[in-house]
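Everything on this sheet refers to the single structure shown next.
Every protein chain except one is present and positioned as in the full complex.
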Amino acid sequence: MKRFLPLFALALCSVLPVVGLNSYAMHIAILVIMWATIGMAWNLLGGYCGQVSFGHAAYFGVGAYTAGIFYSKLGLSPWWGIPASIAVVLLFSFLLGFVVLRLRGPFFALATLASGEVMRVTAENLDGFTGGSLGIMIQERTWVGKTWYYYIILLIAAVTFFLVRKLMQSKLGYYFLAIREDQDAAESLGINTTLYKTIALCLSGILTGIAGAFYTNYMGYIDPNVVFALHDISIIAIMIVMVGGAATYWGPFVGALIMVLLAEIIRSVPGLGAAHQTLFGILLIVIIIFLPNGIVGDSKKLKRLFGFQRASS
Amino acid sequence: MYVIRLEVFLQTLISGLLLGGLYGLIGLGMTLIMGVMKIINLAHGELMMVAMYIAYWLFVLFHIDPYLSVFIAAPLLFILGVAIQKYLVNPVLKVESILPENQVILTVGIGMVLANLATIFFTSDYRSTPVSYATNAFYLSDFWKDSPIELSLSVPWAVSFVFAVVITIILWFFLSKTDTGKSIRATAQDLDAAILMGVNVKRMRVVTFGLGSALVGTAGCLLIPIYYLYPSLGGQFTLIAFVITILGGLGSTVGAILGGLILGVFESMTSTYLSMGWAPVGRFVIFVACLMFLPGGVASLLRKKRVGK
Partner (left out) sequence: MMRRLSAAMVAFFVGSLFSVSLMAADTFELVIPLPLTGKQAKFGEMMKRSYEMAAEEINAKGGIKKKKLVLGFEDSSAKPETARAIVEKLIDVKKQPIIVGEYTSACAKAVAAVAEERKTPYLVVASADDNITQQNYKYVFRQNAVNDHYGDGVVSFLKAVVKPTTIAILYESSAFGTSGADAMVKDAEKAGTKIVLKEKYEAGSVDFKPLLTKVKATRPDVIYMVSYVMDASLLMKQIKELRIDAKLFAGGAAGFAIPEFIDNAKDAAEYVISATLWTPQLKYPGAQEYAERYRKKYGEYPSYHGASAYSALFVVKSALEKAKDWTPEKIRDALKVTDMTTAFGPIKFENKEGYQNQNFMETLVIQVQKGQFETIWPLNHASKKYVFPIPTWRERR
């Protein structure tokens, strides 16, 4: 039964638009799936390979701008940005990884945080190329209705899910885990840690970049402060995986669902909207202290808390 | 022509040094925390913001000059730092989890809460403390009547610089001459040896976090007359503090000041001779270059020199 869970979930999701949700609910659904994709990508590098990146916005933004620049400078449909972003983000991740992967743990985290910010400033300054702070606006989006966007992002998420799972079940997955647990021991066992860390980073980057290219197509407007945002993209990516469960397959989905819904609820309640970051911050602190492996990772702990399992078991 | 160029260079240098002094003080708190506890505190800038709000309200409600608020804000920040360490950071250090970087993420959460609480209570309006001497300056032409160039030394900036240097000296004495200070350094150098020598390591960590918070709070009080205040100002200063910590060397007070001065002058020079828009990129470049080529920071250079002799 458990083996078929992913296919079952996919089938369920595919039927969702037919049920007849209004466009607002579809928008939420698309956001959840997009964030789940970003979460899974981050999880690959962070949860499984142990390299905690605070700058995933960099890949997201590069992917987004690839699609945007295809439209604004080359006059092509921004959908070409999705396959193109694979190549562009691959190159970018490789170069970035060359610099930051030689740093360990918290220093890596800081370097990635700085890199996200640097990309933002770069996008602002290269205004001849990126339009600077004016951003890129797509005049006519491909579809007015949401259904096709939903299926596209669902496809992207499904591919990501199966890719991550396949990867982690392969030898590569073991290498990642070994690096996470003890990089020096892994190196001494003959594992080329630099190679595998680079692979993890590039894959993680590419998947995030594809989500970014999708975002450009879906939202129709991007600018440096939106797609390279530290708090709105990089930190949300981390929160999604921490809340859902690092190093789990379903964690990012659970995390994305909770975070997006939570954000919408908070925004809709007047007066509470201003406290949005406080509530997120408190949620983050609580999760870190009490449920450090996230909801899926610490599901046993959670079940005990709610009395679903007897404490003695 | 050359006179103008000289004026530009000297004025830029002065600005850079003054800025650097302040930067150094901001980095001092962080280098202490990172050196002793190996904890990355991404809420550093937000702690400074809290101190700045304290100074602001003291100014608005009781007309206390920001420089005097240091004596109120610093102790308050110390208490806040101790509380954060004891009740939030310590529990996390104990918990078993997959990712070792949990404590960094914890500080991110703390920072978010602090910044947002400030927004809720004080709104995101910009605030400042317009003291009467805010734009006063010492001018070269006042002292040297026929000087060909005009240099100005801003009063509040100069005061902040002096304060920063004095505090660094006091801190240096504290760390090298007092028992508590030496215990802190011991904890930083070798945790196990310190325990064996009878140092109350737990207490030292808590004290260090408090001390680091008090230091950044002091920097905030010194900053508010020359800048302004809003809830999300923490971010850019946290980043600056990191660059200085790495540049100067973890745990080194002298390194922090030197690192600050180097960064300050570097930023000023690039602002004048290149462009101001690329400042964050410059910081990142220094940061990464340091991590890659000089991981011990400036302090390691100084140590090498001493040992070499």
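By letter and in written order, the chains are A and B; residue numbering begins at 1 in each of them.
Simple rule for what comes next: a residue touches a chain if its C-beta (ideal position, glycine included) is under 8 Å from a C-beta of that chain, and two chains touch if they have at least 3 such contacts.
As the structure is a computational prediction, the values presented were derived from the model and not from experiment.
If you put the hidden chain back, the residue from B:P75, B:P91, B:G277 or B:P295 that touches it is B:G277. Only one residue in the set B:Y87, B:Y126, B:W144 or B:F173 touches the chain that does not appear here, and it is B:Y126.
Touch with the chain omitted from the figure is made, among A:H27, A:R102, A:R165 or A:R304, by A:H27.
Panel shows chain B; residues 4-5, 7-8, 11-12, 15-16, 19, 119, 123-126, 128, 130, 134-135, 137, 139, 150, 152, 154, 223, 226-228, 230, 232-233, 236, 267-269, 271-272, 275-277, 279-280 of it touch the chain omitted from the view. Residues of chain A that touch the chain left out of view are 21-25, 27-28, 121, 124-125, 127, 132-135, 137-141, 144, 219-221, 223, 225-226, 232, 261, 264-265, 267-268, 270, 273-274, 276, 306.
The rule is simple: only the chains that are shown with their structure count from here on.
Centre-to-centre separation of chain A and chain B, using mean CA positions: 33 Å. Chain contact summary for the complex, chain B toward chain A: residues 40, 88, 91-92, 95-102, 104-106, 108-113, 115-117, 119-120, 235, 239, 242, 246, 277-278, 280-281, 283-284, 287-288, 291-292. Chain A makes touch with chain B in their complex at residues 46-47, 50, 52, 54, 99-100, 102-103, 105-107, 109-111, 113-115, 117-118, 121-122, 124-125, 180, 230-231, 235, 238, 242, 246-247, 274-278, 280-285, 288-289, 292-293, 297.
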